[in-house]
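Below is one structure, written out as C-alpha coordinates; the observations come after it.
Only one protein chain is missing from this complex, and each of the others stays in its spot.
Our next item is chain A:
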Amino acid sequence: MEKEWFTISVYSENNVGLLNRISGIFLKRHINIESLNVSKSEIEGVSKFTIVVYTTEKWTRNIVGQIEKQIEVIKAFYHTDEETIYQESVLFKIASNLLFDERQIQNIIKDNNSQIVTVARDFFVIAKSGRRNEINEMYDQLKPFGIMQFVRTGRISVSKEEMPITALLNEFYQDK
(Lines give C-alpha, C1' and ligand atoms only; values in the text may rest on other atoms or scores of the structure.)
Protein backbone atom coordinates (compact mmCIF):
# COMPACT_ATOMS: atom_id res chain seq x y z
CA MET A 1 0.00 0.00 0.00
CA GLU A 2 1.14 3.51 -0.84
CA LYS A 3 1.99 6.05 1.82
CA GLU A 4 -0.22 9.11 1.81
CA TRP A 5 -0.98 12.13 3.92
CA PHE A 6 -3.83 11.54 6.33
CA THR A 7 -5.46 13.88 8.78
CA ILE A 8 -6.77 12.16 11.89
CA SER A 9 -9.41 14.04 13.85
CA VAL A 10 -10.12 12.98 17.40
CA TYR A 11 -13.00 14.27 19.48
CA SER A 12 -12.45 13.64 23.15
CA GLU A 13 -13.32 14.59 26.68
CA ASN A 14 -10.83 17.05 28.09
CA ASN A 15 -8.39 14.86 29.92
CA VAL A 16 -4.83 15.38 31.03
CA GLY A 17 -3.61 11.87 30.36
CA LEU A 18 -5.12 11.43 26.93
CA LEU A 19 -2.36 13.08 24.92
CA ASN A 20 0.10 10.64 26.46
CA ARG A 21 -2.16 7.71 25.61
CA ILE A 22 -2.61 8.86 22.04
CA SER A 23 1.06 9.59 21.40
CA GLY A 24 1.90 6.14 22.78
CA ILE A 25 -0.22 4.56 20.06
CA PHE A 26 1.99 6.20 17.41
CA LEU A 27 5.20 5.47 19.29
CA LYS A 28 4.43 1.76 19.55
CA ARG A 29 4.01 1.53 15.77
CA HIS A 30 6.97 3.74 14.86
CA ILE A 31 4.71 6.15 13.05
CA ASN A 32 5.83 9.73 13.09
CA ILE A 33 3.36 12.45 13.99
CA GLU A 34 3.98 15.08 11.28
CA SER A 35 1.88 17.67 13.03
CA LEU A 36 -0.37 17.85 16.06
CA ASN A 37 -2.88 20.41 17.15
CA VAL A 38 -5.13 20.27 20.20
CA SER A 39 -7.94 22.75 20.65
CA LYS A 40 -11.49 23.23 21.78
CA SER A 41 -14.08 21.90 19.35
CA GLU A 42 -17.48 23.20 18.36
CA ILE A 43 -18.96 21.33 21.33
CA GLU A 44 -18.57 22.63 24.85
CA GLY A 45 -16.21 20.56 26.96
CA VAL A 46 -15.07 18.51 23.96
CA SER A 47 -11.52 18.79 22.65
CA LYS A 48 -10.35 18.14 19.15
CA PHE A 49 -6.99 16.69 18.23
CA THR A 50 -5.87 17.14 14.64
CA ILE A 51 -3.02 14.80 13.82
CA VAL A 52 -1.25 14.56 10.49
CA VAL A 53 0.58 11.41 9.49
CA TYR A 54 2.31 10.21 6.37
CA THR A 55 1.72 6.47 6.19
CA THR A 56 -0.44 3.81 4.57
CA GLU A 57 -4.19 3.72 4.88
CA LYS A 58 -3.94 0.33 6.60
CA TRP A 59 -1.86 1.78 9.41
CA THR A 60 -4.02 4.85 9.61
CA ARG A 61 -7.10 2.70 10.04
CA ASN A 62 -5.36 0.62 12.68
CA ILE A 63 -4.28 3.73 14.59
CA VAL A 64 -7.70 5.33 14.41
CA GLY A 65 -9.20 2.10 15.79
CA GLN A 66 -6.79 2.11 18.70
CA ILE A 67 -7.39 5.80 19.38
CA GLU A 68 -11.13 5.44 19.30
CA LYS A 69 -10.86 2.59 21.77
CA GLN A 70 -9.47 4.89 24.46
CA ILE A 71 -12.07 5.56 27.10
CA GLU A 72 -12.08 9.36 26.81
CA VAL A 73 -12.23 9.40 23.04
CA ILE A 74 -15.70 10.08 21.70
CA LYS A 75 -14.93 9.50 18.06
CA ALA A 76 -11.95 9.43 15.74
CA PHE A 77 -11.91 9.86 11.95
CA TYR A 78 -9.32 10.00 9.24
CA HIS A 79 -9.38 11.85 5.95
CA THR A 80 -7.19 12.34 2.94
CA ASP A 81 -6.16 15.86 1.95
CA GLU A 82 -8.88 15.96 -0.73
CA GLU A 83 -11.55 15.29 1.86
CA THR A 84 -10.63 18.18 4.13
CA ILE A 85 -10.19 21.89 4.18
CA TYR A 86 -6.93 22.46 6.00
CA GLN A 87 -4.41 25.07 6.87
CA GLU A 88 -1.23 25.68 8.71
CA SER A 89 0.15 29.03 9.85
CA VAL A 90 3.70 30.25 9.96
CA LEU A 91 5.66 33.24 11.20
CA PHE A 92 8.85 34.46 9.56
CA LYS A 93 11.12 36.82 11.44
CA ILE A 94 13.36 38.81 9.11
CA ALA A 95 15.87 41.60 9.56
CA SER A 96 14.21 45.04 9.11
CA ASN A 97 16.80 46.48 6.78
CA LEU A 98 15.89 43.86 4.17
CA LEU A 99 12.40 45.22 3.94
CA PHE A 100 13.81 48.45 2.59
CA ASP A 101 16.94 47.23 0.82
CA GLU A 102 15.42 44.27 -0.99
CA ARG A 103 12.34 45.28 -2.98
CA GLN A 104 11.81 41.65 -3.93
CA ILE A 105 10.71 40.84 -0.36
CA GLN A 106 7.70 43.10 -0.62
CA ASN A 107 6.65 41.24 -3.76
CA ILE A 108 7.02 37.91 -2.02
CA ILE A 109 4.79 39.11 0.80
CA LYS A 110 2.18 40.34 -1.63
CA ASP A 111 2.31 37.38 -4.02
CA ASN A 112 1.91 34.93 -1.19
CA ASN A 113 -1.08 36.65 0.34
CA SER A 114 0.76 37.09 3.62
CA GLN A 115 0.79 39.97 6.07
CA ILE A 116 3.35 41.88 8.02
CA VAL A 117 2.21 41.68 11.61
CA THR A 118 4.95 43.70 13.30
CA VAL A 119 7.77 45.96 12.28
CA ALA A 120 10.38 46.70 14.94
CA ARG A 121 13.69 48.50 14.62
CA ASP A 122 15.71 45.31 14.05
CA PHE A 123 13.22 42.89 12.63
CA PHE A 124 9.80 42.46 11.14
CA VAL A 125 7.42 39.51 11.22
CA ILE A 126 5.42 38.04 8.36
CA ALA A 127 2.42 35.80 9.01
CA LYS A 128 1.14 33.39 6.42
CA SER A 129 -1.62 30.78 6.47
CA GLY A 130 -2.13 28.16 3.85
CA ARG A 131 -1.43 24.69 2.65
CA ARG A 132 1.82 22.99 3.40
CA ASN A 133 3.20 23.36 -0.15
CA GLU A 134 2.27 27.06 -0.34
CA ILE A 135 4.16 27.65 2.85
CA ASN A 136 7.11 25.63 1.64
CA GLU A 137 7.24 27.72 -1.51
CA MET A 138 7.23 30.97 0.41
CA TYR A 139 9.93 29.63 2.68
CA ASP A 140 12.09 28.80 -0.30
CA GLN A 141 11.59 32.29 -1.70
CA LEU A 142 12.57 34.00 1.54
CA LYS A 143 15.41 31.73 2.46
CA PRO A 144 18.09 33.38 0.26
CA PHE A 145 17.54 36.68 2.11
CA GLY A 146 18.11 35.12 5.52
CA ILE A 147 15.36 34.09 7.91
CA MET A 148 16.08 34.94 11.55
CA GLN A 149 13.35 32.71 12.93
CA PHE A 150 10.71 30.45 11.47
CA VAL A 151 7.85 28.67 13.19
CA ARG A 152 4.97 26.62 11.85
CA THR A 153 1.78 25.54 13.64
CA GLY A 154 0.22 22.12 13.45
CA ARG A 155 -2.37 21.60 10.76
CA ILE A 156 -5.94 22.54 11.53
CA SER A 157 -8.63 21.08 9.40
CA VAL A 158 -12.33 20.59 8.99
CA SER A 159 -13.80 17.74 7.02
CA LYS A 160 -16.02 18.26 4.01
CA GLU A 161 -18.38 15.53 5.26
CA GLU A 162 -20.43 16.00 8.39
CA MET A 163 -19.08 14.68 11.70
CA PRO A 164 -21.98 13.48 13.81
CA ILE A 165 -20.42 14.18 17.20
CA THR A 166 -23.30 16.13 18.64
CA ALA A 167 -25.73 13.39 17.62
CA LEU A 168 -23.48 10.80 19.20
CA LEU A 169 -23.33 12.73 22.45
CA ASN A 170 -27.06 13.33 22.46
CA GLU A 171 -27.67 9.60 22.11
CA PHE A 172 -25.91 9.15 25.43
CA TYR A 173 -28.30 11.47 27.22
CA GLN A 174 -31.38 10.07 25.50
CA ASP A 175 -30.64 6.49 26.51
CA LYS A 176 -30.87 7.46 30.15
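Here is the rule we go by: a contact is a pair of C-beta atoms (placed from the backbone, for glycine too) under 8 Å apart; a residue touches a chain by one contact, two chains touch by 3 or more; residues count from 1.
FYI, contacts and distances are computed from a predicted model.
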Original post:
What name does the UniProt record list for the absent chain among "histidine kinase", "MocE family 2Fe-2S type ferredoxin", "Peptide ABC transporter ATP-binding protein" or "Acetolactate synthase"?
Top reply: "Acetolactate synthase"
Subject >> Contacting the left-out chain in the complete assembly, out of A:I31, A:I147 or A:L169 >> reply: A:L169
Subject >> Residue among A:E34, A:E72 or A:E102 that touches the chain left out of view >> reply: A:E72
Subject >> Positions on chain A contacted by the hidden chain, ascending >> reply: 12-13, 17, 20-21, 24, 28, 44-45, 61-62, 65-66, 68-69, 71-74, 169, 172, 175-176
